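Before I ask anything, here is the structure I am working with.
Here the complex is missing a single protein chain, while all its other protein chains stay put.
We call the chains A and B, going by the order they appear; numbering starts again at 1 in every chain.
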Amino acid sequence: MIRIKTLFRPLASLKLTIICLACAMVLVFVGTLDQVHIGIYEAQNRYFKSFALFLPIPGTRFAVPWFPGGYVVGGVLLLNLIAAHLARFKFSWKKLGIVVLHAGLILMLVGQLITSIFQVESQMRLDEGERKNFSESPYFDELAITDKSQPDRDRIISIPDSDLRKGRTIQVPGTDFKVVVNDFYPNSALVNPGRLPSPAYPHLKLGPMAVAVQIPKTYKQDERNVATAAVTLLDKDQPAGSWSVSSGFPQPVNFQVGGKPFQIALQPQRYYQPFSLQLLKFRHDRYAGTDIAKNFSSQVRLVDPARKEDRELSIYMNHPLRYAGLTFYQAGYDNNDRTTILQVVQNPGRLVPYISCGLLVAGLLLQFGMHLFRFARKMQGASASAS
Amino acid sequence: MIKKAAPWIFVLLVAGWLASKMMPEKPAPQGFNFVEFGKLPVLVGGRVMPMDSVARISLSLMNHHGAYEPVPHKPVPPVAWLVNVMMRPEEADQARVFEIVNPELLDLLGGSDRQDKLFAFNLFSFNEFKPFLSEIEKQAQAAEQTDAQTRNAFQREIIKLRNALLLYLRLKNSLQPEGSPDFKEEIDAFAQAVPTGMQAIQDRDAGKPFDQAAFERILQFTQRYQNLAQARYVYAFPDPAAPDATGRWQHVGEALLGTIRTRRVEPAVGFYATLISAYRQGDAAGFNAAVSNYQNYLRRTVPGELNRPDLEAWFNHAAPFLQAMVLYVLVFICAVLSWLFWPRTLARVAGWLLLLAFVLHTGGLITRMYLQGRPPVTNLYSSAIFVGWGAVLLCLFLERIYRNGIGNVCAATAGFVTLLIAYNLQLDGDTLEMLRAVLDTNVWLATHVVVVALGYSSTFLAGLLGVIYVIRRLFVRSFTPELSRSLGRMIYGIVCFATLFSLVGTILGGIWADQSWGRFWGWDPKENGALLIVLWNAIILHARWGGYVKERGIALMAVFGNIITSLSWFGTNMLGVGLHSYGFMDQAFNVLIGFIAGQLVLIGIGLLPVASRGPKRPVAPLEQAGQLTK
Partner (left out) sequence: MRAPLRRAGLVLSLMSVAGCERRTVQVYDVPKPPSSQTELMAAGLVAPGPAPAAAVKWTTPANWQEQPLSEMRQGSFRASGPDGANADISVVSFPGTAGGLASNLNRWRGQVELPPASDEELRQATQPVQAGPVEGILVDYASPPQSAKPSRILGAVLETPDRTWFVKMTGPPAFVETQKETFAQFVQSFQFSQVSSEGEPGAPGRPKSSNDQ
């Protein structure tokens, strides 16, 4: 118990609060500047969804942590808040505002933690008339091996691209399959074979008209890395086939194993849903005589056989569809206004910010309201005594 | 007696001068009525605006004065220049309106020769560009291949020049095909050619013998007007029969091509053709009559479209924000002088002038809201106007409470500086521009954006008070502990407001983001900037509550808050990433760096110890005791 007490007091100190806030400011500032170079997603991972900022030691593969990351700063701030309340705040009505305010803050930090761990963001591209029951990740790819032998369903083996490293052998659980990764390009360009500098230049053949060559990863906001992999599938340790697949050539390759039809493809990671959306019509209204978008809207049809849903609805800017724990937002469009891009978000902690913000605002108004009230009374008293 | 009345006479004089500036313009009695022409509505950039605005916006995209000054300091009314461009382009081609600042570009265009010969050597006319047009196009295309964020000054300027030239060409082709010797005759001939020409086309398609001459004539006209339609920018011709807003305004090329379908010339085309002829012949009476007739026609056919352009044309002329800037300067002078002599009188004068300025400021804000149909803050320009307004409002309360002139001085400074920033932001084009789809929601614009802007107002105000503290502190003799405490309390109070506004504003932004894009917080640069302001204000408050800083500390921290707020407001736009990148500003970068450096210098001055205020001679103990008990 003594040990906890000696830890407790500094944890509850105001100095620590200020230090944490200042560290947060440094993180936010440096992270924002770095975004220009590495993009928002990467900056989020390095600065805010991390435990420390690392400085690589040149010439080695090691990196030295030199500054706490978002999780540490947020975590310490959270504990500091809780500790401060437990240690120092004797409850009084005068302090109600601050208590409510800090409660809101605690809830907000916890909520953001939940979000950062559990949130899954994906996108759904629908051409006019197309019906899909899955969304795709904007960042992650997967190697998908699909067993199409059953008449009513497909069995999909999904291997995340983070597992695809040259020379690795991946055991697929529950099956006799193993996948051997012969080569992997995190980012590649697809070119005509005639444009290779020499026939021996390292490349992966995707077809008679296209090969993939490795290029550096891109961090630009609107560019996506095109991954290419050369894999061999082993069935009961016997090779069943070798292919080069690329997310730039999304058409799957068909093959057979033991008489059963299979497909293999490297594609954006898919998140399947028990219901499907079909794009009926996409509208892109522009202001007269300009190309400035006035609004976008997608008329979609939602079909959910399990819940007996089959209805039409509209998704447009500032008006998303919330269904089955997912939220679908109108994010963009493509293909000369014939394709809609919906942002799909799964976030169990979605409501927490609302509650915490309500608490924050209430606490602030209480606290400053009381301040202002007392101040006004003092000034009134001062002017009364002066006159 | 005079001493009592003089200040009021002064205020009345100022008010009178204001009124005179803001009266609707009277046109020259004998000449062309450009004022009425300036009110004619056209559709540009998705919104209906008066010709006067088209002229001002176009000029502001061509040179940084936004004016055409053939004789230095005697600008021609923008609308007069525009009429020339649209109706007498051969003359307008000689006007030196295009400004080049970049030295490499100047060299490319033979600027070094001009330097010795011409007064305004970096102003060019369209004629002077003619030999270089293809080179400019080639360079601009090459520059556009590069990434927008990594372009150098030459590339940015050549793209800007090319766009300005393109705009100019489009303006020339807004009411008639450029270079048409007599447009009225031309459309008469066209109207006559249509029926015979269409017949000829039908006959030809059916394989029957057809009138070759008529066929070729109609083909020529069609080709001409199709090319004309490529220069779409100003949609000047209303089509009353159009079912909805998107088709209501047409470009001259489209309107003329429509004649083929409808077999008649649009009345609006006829009106403008008459205008053009009258102008080219120097017939002022005819010109004015045609303008008046056209306005009557508009009132009959599209009555709803006239109110806003009229108001906007007057608003351009009255320029309430410019007048307010002048008033703020006067307020500043009066308030500072009130510290030296005539304290009560000058303070009163300053107060009244401030009120006048605030009324102008508010009136301008409300007019913009009406013209745009939106809450007050929709782009960077309007944010500057609103931040100033918010700061002045807070200062009015401050002065009411403390009555020591500091509120007036802060109001004047904040008002003037923000309006000056706004004036410079005007040079990016249309400040009443249409909003992108994602911003098309009045609820969030009215709440999140406004509250965040108020957060900027209050943080800047706290910083301004901090600057006053630092400067005042140098005048040691008059810097009493009471004054220090008073200023400290003011700063603390304003920081409380700033924390409230910035936190609530940031939260509202998060809720908007969640409703719109599916995530409450995305670590977008603008979001991060707002977070930095909240964090810093929170640090100030916590530091004060913990007793780690006293008045001087708070003042210096508030000055540092200026740096953070300016980075959040403008710096994030300069990063060019994320959802919040509204525009890239070049010179603004240098101004921003200069401002930050200035604030750092002030903080440094504030950290320096100053000579103590203590008495210069040893005090007798009895005296000391006496002082203590007072």
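Heads up, the rule we're going with is that contacts are C-beta pairs under 8 Å (C-beta built on N, C-alpha and C of every residue); 3 or more make two chains touch, one makes a residue touch a chain.
Small disclaimer: the values here were computed from a predicted structure and weren't measured.
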Write down which of A:Leu86, A:Ile117 or A:Leu351 is the residue touching the left-out chain.
A:Ile117
Specify the residue from the set A:Pro56, A:Pro202 or A:Pro239 that touches the hidden chain.
A:Pro239
Who touches the missing chain here, A:Ser158, A:Asn187 or A:Gln299?
A:Ser158
Looking at A:Val72, A:Leu109, A:Ile292 or A:Leu313, which makes contact with the chain not pictured?
A:Val72
Residue by residue, what part of chain B touches the chain that was omitted?
134, 137, 141, 219, 222, 226, 229, 253-254, 257, 260-261
For chain A, which residues touch the unseen chain?
6-7, 9-11, 16, 49, 51, 68, 71-72, 75-76, 79, 113, 117, 131, 133-134, 140, 148, 151-160, 162-163, 170, 172-175, 189-192, 195, 205-210, 239-244, 248-256, 258-259, 261, 263, 269, 272, 276
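Here is the rule we go by: only the chains that are shown with their structure count from here on.
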Within the complex, which stretch of chain B touches chain A?
43-47, 149, 232-233, 235, 245-249, 251, 401, 434, 436-438, 440-441, 444, 493, 496-497, 499-500, 503-504, 507, 510-511, 514-525, 528-529, 531-532, 535-536, 538-539, 542-543, 545-546, 548, 572, 575-578
Per the touch rule above, chain A residues touching chain B in the complex are 14-15, 17-18, 21-22, 24-25, 28-29, 31-33, 35-36, 39-40, 43-44, 48, 112, 115, 119, 121, 221, 285-290, 292-296, 317-318, 320, 327, 329, 331, 343-345, 347, 350, 353-354, 357, 360-361, 364-365, 368, 371, 375, 379
